[in-house]
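In this view, the complex is presented without one of its protein chains, the others remaining in place.
This part shows chain A:
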Amino acid sequence: MIAIEAELKKAAADLLSSGEAQMVLGFGPGSEATRTTPVFITGAGDTEKLVFNPFCVNNLVKYLIDLKDYPGKIAICVKGCDSRAVNRLLQDKQVDRNKVFILGLPCPGLLDPEKAEAVIDPSARLLTAEMEKDGVKITTDRGNYSLPAGFFMDKCRRCAGRNPVVYDRLVGQPLRENETGDDFADVKNIEELPPEEKNAYWDRQFSRCLRCYACRNVCPACSCRECVFDRAEPGWVARASNLSNNTAFHLVRAFHVAGRCVDCGECQRVCPVHIPVGILNRKILMDIKQMYDEPTPGISPDRTPVLGGFHTGDPDEFM
């Protein structure tokens, strides 16, 4: 991954110096070896800050919604999973295609920063990251580490879309896609539980919810100007944090993004108390695939969202 950093920096500098883009939205070095942070670069000289390594976990597409009124063109770095969110925002006309330049970054998989920080010296500087047969080899200025597959983020271990589905320029070479694909084992494991156990499982998870709304705020499918959960009048879901309200929050959130969730996994990554919220979205995604034979939302820019389309010949009488 780090191998394409030089090409990325060059591409970004060219875009800014030629005036083709006025801002580059990418990943910069974070406060620790296993962290990166979003950077918003406007000067060609600052593109040296850009990094691309197995800790580039953020889906930066969310920021395009914040920057909707930015006067210039934004060049955005997207991995395979992130790129689906660009398509979704284009479909919803949340983003003007003429105002974004998409730098596609083929991604062989990300490492879970929380797992990796137990191993990698936090003050180290990453030098190379090379995929091995069953893991990744990281070299740093403070030592080298061979991390087995268990260090990958769960979403990356089942990823079937390493290459961006939309881009203006692909940085580096396309990667071979993972043949096994997504088996939805995380969803099925819970679905197979007897109802009482399933209920107890989610009760335990939702009881922990702080209602910090990070899962919502990070979600590229959440683009409402005012969220229903922020409304005081009418207060659809009470702000009081308890199992009943928290459950309502999570279920409403999952249903609200049904058919629009691109399965980027950001909601689950950011949860400070590790509620596996992504499983709720993935249950709906699995059903969409099984029942409607539809691919993951955002796979193509011109596909009608599964819950946004209809056939006039639909046999249901409400049509």
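Rule of thumb we're sticking to: contacts are C-beta pairs under 8 Å (C-beta built on N, C-alpha and C of every residue); 3 or more make two chains touch, one makes a residue touch a chain; residues count from 1.
In this text, contacts and distances are computed from a predicted model.
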"ATPase", "Protocatechuate 3,4-dioxygenase subunit alpha", "Heterodisulfide reductase, iron-sulfur binding subunit" or "Multidrug DMT transporter permease" - which is the UniProt name of the missing chain: "Heterodisulfide reductase, iron-sulfur binding subunit"
Sole residue of A:62, A:79, A:162 or A:253 that reaches the chain not shown, by the stated touch rule: A:62
Footprint left on chain A by the chain that the document does not show: 30-32, 35-40, 58, 62-63, 114, 117, 122, 204, 208, 210-214, 216-218, 230, 232, 235, 238-242, 266, 269-270, 272-274
